[in-house]
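Of the protein chains in this complex, one is absent; all others appear in place.
Each chain gets a letter, A, B and C, in the order it is written, and its residues are counted from 1.
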Amino acid sequence: MQIGIIGLGRMGANIARRLQRGGHDCVVYDRAAEAVTALAGEGMTGATSLEGLAEALAAPRIFWVMLPAGDPTEATIAQLSDIAKAGDIVIDGGNTFYKDDIRRAKALAPKGLHYVDVGTSGGVWGLERGYCMMIGGEVETVRYLDPIFDCLAPGLGTIERTRGRHAADDRAERGYIHAGPAGAGHFVKMVHNGIEYGLMQAYAEGFDILKTKNSTMLPEDERYDLDLRDVAEVWRRGSVISSWLLDLTAEALVEDPSLEHFSGHVADSGEGRWTIHAAMEQAVPVSVLSAALYARYRSRRDHTYADRLLSAMRFGFGGHVEIPQ
Amino acid sequence: MQIGIIGLGRMGANIARRLQRGGHDCVVYDRAAEAVTALAGEGMTGATSLEGLAEALAAPRIFWVMLPAGDPTEATIAQLSDIAKAGDIVIDGGNTFYKDDIRRAKALAPKGLHYVDVGTSGGVWGLERGYCMMIGGEVETVRYLDPIFDCLAPGLGTIERTRGRHAADDRAERGYIHAGPAGAGHFVKMVHNGIEYGLMQAYAEGFDILKTKNSTMLPEDERYDLDLRDVAEVWRRGSVISSWLLDLTAEALVEDPSLEHFSGHVADSGEGRWTIHAAMEQAVPVSVLSAALYARYRSRRDHTYADRLLSAMRFGFGGHVEIPQ
Amino acid sequence: MQIGIIGLGRMGANIARRLQRGGHDCVVYDRAAEAVTALAGEGMTGATSLEGLAEALAAPRIFWVMLPAGDPTEATIAQLSDIAKAGDIVIDGGNTFYKDDIRRAKALAPKGLHYVDVGTSGGVWGLERGYCMMIGGEVETVRYLDPIFDCLAPGLGTIERTRGRHAADDRAERGYIHAGPAGAGHFVKMVHNGIEYGLMQAYAEGFDILKTKNSTMLPEDERYDLDLRDVAEVWRRGSVISSWLLDLTAEALVEDPSLEHFSGHVADSGEGRWTIHAAMEQAVPVSVLSAALYARYRSRRDHTYADRLLSAMRFGFGGHVEIPQ
Partner (left out) sequence: MQIGIIGLGRMGANIARRLQRGGHDCVVYDRAAEAVTALAGEGMTGATSLEGLAEALAAPRIFWVMLPAGDPTEATIAQLSDIAKAGDIVIDGGNTFYKDDIRRAKALAPKGLHYVDVGTSGGVWGLERGYCMMIGGEVETVRYLDPIFDCLAPGLGTIERTRGRHAADDRAERGYIHAGPAGAGHFVKMVHNGIEYGLMQAYAEGFDILKTKNSTMLPEDERYDLDLRDVAEVWRRGSVISSWLLDLTAEALVEDPSLEHFSGHVADSGEGRWTIHAAMEQAVPVSVLSAALYARYRSRRDHTYADRLLSAMRFGFGGHVEIPQ
């Protein structure tokens, strides 16, 4: 199929490449001209403006927007709502808050535009491994785009099939699902990222216990000298906690078990926070997902005001003087 | 090699089977005579007492104890310390607290007995997939037992090798490590289980958000109708959160997405708690691991006294009357 | 001063009473005629409509809205924005989300209306003890209303003065503060309630440990027979954790130490959730405040889907069958 890709960062460019390799015809646009030139050099059609991109596509046109969530995506979709014609499809493949999808789908519908939200997981590995996609939108529109999703997804591959599974719809097994109407794709992706934070923090805390068990701060007879590279490796093999994140951990530890070239300031994206919002709207206790998010906040602060206030109270009732250790 | 297996529950029996299939010679004992008979029927040598088992083995004898942690294991090892002769090896393959290993190794050493602790992961799948093992003990003793561990472990298999890894010792890649002196094996296994709790709870909370998003308690326009089977399946394919626990989740959901045949009372074993103890000894903040443990405690209680006290306070300051919803 | 009170529930009626007793002149209105009649019987002027209430007040009119946050308050303030005249003052004394205050203040300003938000703590005790108030709005308007706030507040009373304090503005010592522009009052009140949840949960968990230490589930030699009434009482006297919430706890325990007439389903209001939202906007790790909120969510659910999924996974990897205890 012919498709327009807007936003040629790491994700957008690789999505375009995977589609092009799969026989689709990509027209690409980015504010940064060199990003367009690069992909044009790989055989795609480059555009120098959104309007130009629209003109280069045959109706019904498919616009895949792959930009940072928030203002950049919002502005581009607003522009597209002017440029696009009835019957065209606007896809937001970024990390948008699902309620924004619902709002946009409602706003575009009267103009005859079809809005599709795609939560995309796969990171830098997607080009080779394929992207795991969670899709929201109208049934027919999502069906119409099937060749696109089929091409981007990992496909059945060598992953063992789930025992007992025989669903009429095999899209999930090929690596993408139509989760529901507008926003459903990003909702599922949001929860995916919430879980991701929790999983990461569970490994992080566990390895921290192993690491500090080697510490010279402990009395000598309470210390071990654990090789964290070997621990990560062995857990990949037959243990209950084997996972892709553990594979990545094993790889990082092989490179440098001290991890000292990482600053320890950990970013968080909107999706971790939105997961907590959703949980609060639904009164779901999400202790682990919150704790994982807060660990990231804390990692970016030096001493908190909260810490100082604890010291102040301790001084107040006990005369304790807190000095740096 | 010739080896005595004590304790023929699910784990012990399967370990014996895997060793026997691997060409080793198993002498087996269990308090329950029928468990012995069953394995004797599969070609192993059955014993009717610990003493009988010891007599059936050639020196240096290897005793693999595979019993519930705590009293049963403790009592058996006490008996073995009388029965065994200098040079013999006592292996605890159960879920023992690592400080008990350290104590036992010290107690057995003067008698010339070698103590080895093996943390074993793999559950009901180990017979076929192999067991992931974390081992503590003296270097030579663990080396001597290598044929046993090599046989029980999954081996290199089809799991992709970790990029950049080239260690002199390839045991980790074959599925077992010698983690350090006495207790180190169970220490690493303990942290493994602590992480396991955290991972499980992260998935559980995420799926709870998905499930409640379908709930008729929400206003109709805030509801989706997500197919949790498909969500679990698609996440197995190219997403960041793919893992073996997710594979099991997908399988359970295929069977019954309501999960209603599970009561929701979730047990916890000593290892989750000991992980928290270790973290406290080392002053490691383990918010996620604790939260995961507490969710299990909470799952086994109806309304807590804590809950009632909150209601009592709310009544006290605000006249709020808490009634069941 | 003359003041109109809209909403005569427990809070609104008592606020009117305290003002009337303090020499102010209250015109009161409620949808429920009998609420109006009751207060009219105490010497206040009753109104049968918002319009009637407005007519009974001299310009500049003061409207104190004391209704449930959300739709009821929103609708009433919308009506008032039509009824009120330039120079009038609209006070929202309820538990409104502070961003709604900011929006409303902006919307009312072009009409010459002054908006004031008042976070009010004190519950059923306010009539006698006075109300602690956190106020947002324009400096002059809040100053103008000083006689109202001064009357409602507890005043200096017998509470010991904070050592070293000598502020030009003694309003805080008399029990109310002008926290800042629109929304600032409700923002501070929101955080107040967030803290309140945390404090309550800390006591609740502690008393739960004491209570279960008496439990016949424990081995006899690990059990105590603690008198929780006496514990609460003694902590009120010279201990670091004495507080008003502890006073209420002591009172509740005297009445019935089993607390069995409380169902254990604990409600939460918007303010606890908004505190978490604010913390997320500001990237503040609020582990305790979140945990306190989630304990309430959990108290209102039987077994969660999350719990069942844990059981399902445990069955999957270990063959564990979770049965009710």
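Criterion: contacts are C-beta pairs under 8 Å (C-beta built on N, C-alpha and C of every residue); 3 or more make two chains touch, one makes a residue touch a chain.
The structure displayed is predicted, hence computed values, not measured ones.
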Contacts of the hidden chain among displayed chains: A, B, C
Among C:Ala38, C:Ile83, C:Ala107 or C:Ile195, residue touching the chain not depicted: C:Ile195
Residue numbers in chain C that touch the chain omitted from display: 121-123, 125-126, 129-134, 153-154, 157, 159-160, 162-165, 167, 169, 171-177, 179-181, 183-184, 187-188, 191-192, 194-199, 201-203, 205-206, 208-210, 212-213, 215, 218, 222, 224-227, 229-231, 233-247, 250-251, 254-255, 275, 278-279, 281-289, 291-292, 294-295
Residue numbers in chain B that touch the chain omitted from display: 240, 273, 276-277, 280, 283-287, 290-291, 293-295, 297-298, 300-301, 304, 306, 317
Sites on chain A contacted by the missing partner chain, in the whole complex: 10, 123-125, 200-201, 203-205, 207-208, 211-212, 244-245, 248-249, 251-253, 259-260, 262-267, 287, 291, 295-296, 298-300, 302-320, 322-325
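Operating definition for what follows: only the chains that are shown with their structure count from here on.
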Chain whose Cα centroid lies at the greatest distance from that of chain C: B
Turning angle required so that chain B lies on chain C, C-alpha fit (0 to 180°, nearest 5): 180
Geometric centre distance via CA averages, chain C-chain B, whole Å: 47
Euclidean distance of C-alpha centroids - chain A vs chain C, Å: 39
Of all residues in chain A, the ones touching two or more other chains: 240, 283-287, 291, 294-295
